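Only a single protein chain was left out; the remaining protein chains are all shown in position.
Showing subunit A:
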C-alpha cells in the first residue's frame, strides 16, 4: 500500500520517470521515509505499552541478590525492555548497587541497554530485514551477559567509588496512588503514555531518519565500486578489530549510526564487521565513560572497555564466520 502511494505521488503527481536514476532515487527516498516513519510509530506504540509494565524500580527488585549466570541473563534482557533516560545510568548504577544487585549483574544491564533499543531494532528490521535485526538483538544481549559475567568474576567491588556504598536511599513507596486505579484506568494511562512516547520519539528522530535515508539513497544510486571492501571486506582478518577501534571514540545514537552501517555494507563491508562497528559506537563512548567515572574508578573503566570491546570483536568474527 505504501508502495502504491509512493508510485502515485512520485510518478503520477510529480511526474518523475521511474526508469531514470534520479526518479528511482527520489522514489526510494520517499518510499523508505514513509515506511520507516510508519513502522517507527506503530512499533514505538506497542513497545511503549510493553515497557510501561517495567520500571527501573521493578528491575532493581528482580535483580537484587541474584546469583550469577541466571542473574546476568535476566539483567541483560531487562536492559532491553526497561525504559530509562540515557543520562540516568549513574542514578541507576547507584540504585542497583545500594539495593544489593551484584556488580557483574549491574554491568550486564548497563552494557545491553544502550546497544539494543526499539529505534535501532525498527531501523535494522526495515532496512536490513528480520535476520540481521534478530542477530543484532541476540548479540547485544550476549555481549551484556558475557561482559557482566567476566566483570563479576574479577571481583572489582573495590573499584567502585566508596561513597556509592554509603548512600542511603529514601525508598518509600510512591506507587500507592497508582495501585488503586481500576483496570480500565490503567489501560487508558498506558495508551496515553504510549501515544506520548510515539509523539516524543518520532518528533525527535525524524530528522535523523531523513538524513540517514538521504545518504542511503545517494549511496544506492551513485556510489562507485567498493573501496572499503578492499580494506574492511571479508578478505581482511583485522577488519573487525579496526571497526571496533574506530567505533569507540565516535559517539552517536543508533539512529545516527545505522545509515553509516548501511553505507558500509553497501560498499562491501561484511555483516559481522558492520554490526561490531555499530555496537562499539553505541556501547562504548567517551561521554558515557566520563559519566561513569563519577561512580567507578579508572581501573574498572579500563576493564569495562576492554571486556566489552573484546566481546564485540568476538561477535563480529563469529558472524563473519557463520554468514
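We take it that a residue touches a chain if its C-beta (ideal position, glycine included) is under 8 Å from a C-beta of that chain, and two chains touch if they have at least 3 such contacts; residues count from 1.
By our rule, contacts and distances are computed from a predicted model.
As stated in its UniProt record, the chain not included in the shown complex is "Small redox-active disulfide protein 2", which appears among "ATP synthase gamma chain", "Small redox-active disulfide protein 2", "Hydrogenase expression/formation protein HypD" or "ATP-binding cassette domain-containing protein". Among A:6, A:74 or A:94, the one in contact with the hidden chain is A:94.
Of the listed positions A:83, A:147, A:212 or A:272, the one in contact with the omitted chain in the full complex is A:83. When the missing chain is restored to the complex, the residue among A:5, A:130, A:163 or A:321 that touches it is A:163.
Residue positions on subunit A in contact with the hidden chain: 55-57, 60, 83-88, 90-92, 94-95, 98, 163, 167-172, 174, 193, 291, 294-295, in rising order.
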